[in-house]
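Notes follow the structure.
Take a look at chain A:
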Amino acid sequence: MSLLRMEEITKRFPGVVANDQVDLVLEEGEIHALLGENGSGKSTLMNMLYGIYRPDAGRILLRDKEVQFSSPTDAISAGIGMVHQHFMLVPTMTVTENVILGLKEQKGRWNPLLDTRGAEKRINALAEQYGLDIEPNARVWQLPVGAQQRVEILKSLYRNAEILVLDEPTAVLAPKEVEHLIEVLRNLARSGKSIIFISHKLNEVIQLADRVSVLRNGVLSGQVDVADATASQLAEMMVGRQVETPKKKPRKSGETILTTANLVVKDDRSLIAVDDLTFDLAKGEIFGVAGVDGNGQKELTEAIAGVRSIESGNLEISGLSKSRGKRFREIGHVTEDRHQTGVVLPFSLWENYALKVCGTPPYGNWLNMNTGVMQEQTRAAIDQFSIKATGPDVAMSTLSGGNQQKVVLARELALDPKLLLAAQPTRGLDVGAAEYVHERLLSARDSGMAIMLISTELEEVLALSDRIMVMYEGKSMGLVDASQASREMLGLMMAGVSLENIENGMSQ
Partner candidate 1 sequence: MEAFFSVLDADFFSATLRLTTPLLFATLGGILNERAGVINIGLEGTMLMAALIGVFGAWFSGSAWFGLFTGILIGGLIAWIHAFVSISLKANQIVSGAAINLIGVGLSSFLIRIVFGLKDQQRVVPHFEPVSVPYLSDIPLIGPILFQQHSLVYVALLLVPIMWVILFRTRWGLMITSVGEHPEASATVGINPLRTRYIAVILSGALAGAGGAFLSLGQLHFFQDEMVAGRGFIALAAVIFARWNPVGALIACLIFGGADALQFRGQAAGLAVPHQFMLMFPYVLTLAILVVVGGKSQGPAAIGQPYSKG
Partner candidate 2 sequence: DKIKVALALPGAVSDKGFNASAHAGLMLIKERFGDDVEVAFSESVQRPDFVATLRDYANRGFDVIYAHGFQWGDAISKVAAENPEKHFFNVYGSGSGDNLANLHVANEQLFHVMGRLAARLSKSNIVGAVGGWEIPPIRIQVDSFRQGVEAAGLDTKFVAIYTGTFYDAVKGKEAARAVISQGADVIAHMADATGLGVIQAAEEKNVMTIGYFADQLQVSPSSIASSAIINVDEMFVQALQSVIDDKFQKGVNKFGLSSGILEVGSYGAAVPQEIQAEVAKLVEDIKSGKVKIPGPNVPELMKQKINKL
């Protein structure tokens, strides 16, 4: 008897078949990975399991009994918990409040007051049991993503979930946090919980999962035991071809475009986030900025992009126009938080695409936008980046997460900026798409663009960068040539050990 069986599940959206007769089997205590390209229907499948969507056809069986979920409530009471790609937390509430939201946690039957104390105790107990580090009184908006994710997991555990679904849980995590999460998930599986997790990172899948199901264009294209699979096999199952790691050409030297000296920047809470940074960046170079999320990368990027003011020190970008409009076109910026700062969800793709360039030839002038040209360009971008969308007129909100990211990338690259700030450019992208993005970044570099790559993923930083700076608590832990850097070394620096100390340690 399997714990969960989804049989011949079909789901259509206007214009797409998101799931086409998909079968999925989950055993008790199993960690099951769900792989697939962007827009292949993973989230949709899981949303049906969680009662958010209803399948157009097919059955869901729990312990061989057919179930029908008309809302998440049903799914929850059937023992299913889900951690969404975009967290489902109320930012203004505390951790405890988020966890007990919707539950009858009150001080006795006749006392309607919330029993936060009692809830906190249980949260702490659960947190200890599964090694989830959490501060119950903190407000969610103040927490780093990793912690928010733990809150999400706790929410499910608190509701006695037997099956835990995680949609791209590692996409937003730093390597350390990923390791921690993997540990947590193993603990959960050991104690009898079953886990479905979606990821684009094959090495994690291999490290963690027992079995893998792969979706392609809404169809189940294979199911394998991880023991029998290699990363490249999985990649091929996903994209239908061999995926290669990008080859980097030697760097041509170019003139310096960005210089900073003793730069200090504050964050939204007026705390110092970037602390005394000095570095420069030249044309034709990819400058990697590594570090655990929340160590000042965001503030640094925003300061360079011109949307955050500088506290002290110097920040100079040479050859930039005086005019504000031009300046923003001369600096491309793939922002970290796609939904908040990257796209306008209710706008069409072409409007999103035109956001920065509208009003400049050939897209029209200040008095008149040439919508035809903009739509044409968007259509071209859809083809080039193989964005899964029916045309430039559809709303951004109907695209899958990865595809939205591609639109942003296409837009920023189309600006042909002097300086490109790329923050987590492949977050949420499938391996095939990530490969394409990497290629594009490298070719942009080769044609002389200066690129600052901000990423929490060491593989990516190592593979693309010419030089790498690691940030820790706003400070630079050191600047190394990519050819001389190693995973271990960067890992240490991300943990707050400065390059100097590492070298001293090695020399000793």
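General observations
In the analysis below, a residue touches a chain if its C-beta (ideal position, glycine included) is under 8 Å from a C-beta of that chain, and two chains touch if they have at least 3 such contacts; residues count from 1.
Here is how the candidates were picked: all candidates are chains of the complex that A comes from, given by their letters.
Note that this is a predicted model, so its numbers are computed, not measured.
Candidates 1 or 2 all come from the same complex, and the one touching chain A there is 1.
Per the touch definition, chain A reaches candidate 1 in the complex via residues 47, 50, 52-54, 71-73, 76-77, 82, 84, 87-93, 97, 100-106, 112-114, 155, 159.
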